[in-house]
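Partial view: only certain chains, each at its native spot in the assembly.
In order of appearance the chains are A and B, and numbering begins at 1 in each one.
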Amino acid sequence: MNVNIIQALLVFVVTFIMAIDQFSFLESLYQPVVLCPIIGAILGNFELGVVVGGAYQLMQIGSMPVGGAQPPNAIIGGIMATVFAISLGLEPSAEGVGAALGLAVPFAVFGQYAVTVTFTLMSGMMAKADEAAAKADTKGIAHINYLSMAILGTLFGVIAVAGLYSGQALGEALREFSLNFSWVMAGLDAAGGMMKFVGFAVLMKVMMSNDMWGYFLAGFAVTVIMSAVPSISGSALLLVSFIGLAIALADYQLNSKIKASAGSAGNGGMSDGI
Amino acid sequence: MASNVTQTHYNDLTPANKVSKKALNKMIWRSLFLQASFNYERMQAGGWLYGMIPGLVEVHTNKDDLALSMQHNLDFINTHPFLVTFVMGIVLSMEQQKTDIQTIRSVRIAAAGPLGGIGDALFWYTLVPITAGICGNLALDGSILGAVLFLLIFNAVQFAIRIWLMNWSYNLGTKAVSTITSNAKEFTRAASILGIFVVGSLIAAYGGTEVRIIISDPAINVQSLLNGILPKILPLAITIGLYFLIKKGWTPTKCIMLLIVVGIVGTMFGVLAGNSQAQDENGNPLPGGYTPLVEWYEYPTE
């Protein structure tokens, strides 16, 4: 397939937008059913794009990012499926486009990987945000968000254009790179999975007092139990919040009463001192 | 740094006026960017603060207070992007009342956690599959109607929810907050209890860090052994460890550096579980997720 510079530019711009949209903005433009027809149109075969979009959409039903964990990336996957379908001149039918979906898989996996690494490394951005906040610099906060989006968009745009030009060859190269350095990739993955513990620890610092360790461990324990029972593991957090509510309300009721009782029983100034 | 906020109350404790309709609308619009600076340390914290700013600037005319507020609004948060406006409304109403800072933080995390699970079930696992099923089939037949329909349904739902929740929860919060202030101390404590209970729970629900070492002869699976002592023992231990580091004065950034080093050294020696997503020549994933640099035990292939 011959790709001219205008097409490449358009693909870059579209991918840039979609990459942002997958987490921010409407979170729906990027879905294959929408994205592939656009790519198809750019590359001169709108109809094939529509069909590839439908096929890809159905294939990836049920894989959504939950708790920040990434499924194979639908954008890179969708774009490359369209590219392959057009360059191979496939039939615009459910069976016809099958081969293109298969060829796109390594790219989708690479996209997933790119997002994971980005999210791991962008943790560093938070120190900047803390600084801006300390100066009440609202613009600064905005810029950090804009910059983050721009980074993700550019990254994706570059990958897409590279894929557009070198197709299968690039797929193979990517695969080899990640095979040879799989331990680095895995290390970043492991590190990414641990990042949230920093967030938790900061929260603990805010809320913990010595007599609350019990609640902390109890919340952990109850959730461990629930997670071990498949049919309720999905609702664990909600069920936990029910139990936590009972505990919190009980504590509130009792401490308020103690305060009232102390306050009522003598020198008014006391109540504040307790 | 978020962790450096030690002041417990705002300087100006006079409750602010109700926030303008315009600010609320801006916040709804900005809530679309909740995940703009998503990262694995604080997840949606950056986007959250971006979304809160229009309200916060109205409420905190005192610049120091605005800084204070912005700082703690960078705490870890993760919730469902559509339902976030519910949390925003509640938090805004508390900011407006100049509620004790720790209470705001506690309520924020305690509300966000469960809403994340609910939203995922409702939207990611229900709304999306259903509309995608219908629209995908339409597209397969060559009709662009699929794309159009998808955008329409999806965005009608999300905007309806975002708008309604923001207004509802802001009003709800405004009403509830005032009755609470009479026992403010006790309420803060109770909210912290709920918050800390939810944090304990989040560790168990979301913590996935595991050890990789599996040896076949003699048969040893270290993670299974750990699970026999306590499931999720690593996430618990790491979090508590980080908590003590941060209490000692470490910055979050330093903690992150540490974790990256631990992660990469851990996989270098095949100790930590991690998924490289790499594939071998035949497109199969690697046994154990990756090949360590230093292979000192044989990972079972079957």
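In the analysis below, contacts are C-beta pairs under 8 Å (C-beta built on N, C-alpha and C of every residue); 3 or more make two chains touch, one makes a residue touch a chain.
Predicted model only: the values in this text are computed from it and were never measured.
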{"item": "Total chain copies in the file, per protein type", "value": "A x3, B x3"}
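Quick note on the criterion: only the chains that are shown with their structure count from here on.
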{"item": "Separation of chain A from chain B, taking each centre as the mean of its C-alpha atoms, in whole Å", "value": "11"}
{"item": "Complex contact set, residues of chain A against chain B", "value": "20, 23-29, 31, 33-34, 37, 47, 50-51, 53-55, 57-58, 61-62, 64-68, 92-94, 105-106, 109-110, 112-113, 119-127, 129-130, 132-136, 138, 141-142, 144-149, 175, 178-179, 182-209, 212, 215-224, 227-228, 234-238, 240-241, 243-245, 247-249, 251-252, 255-256, 259"}
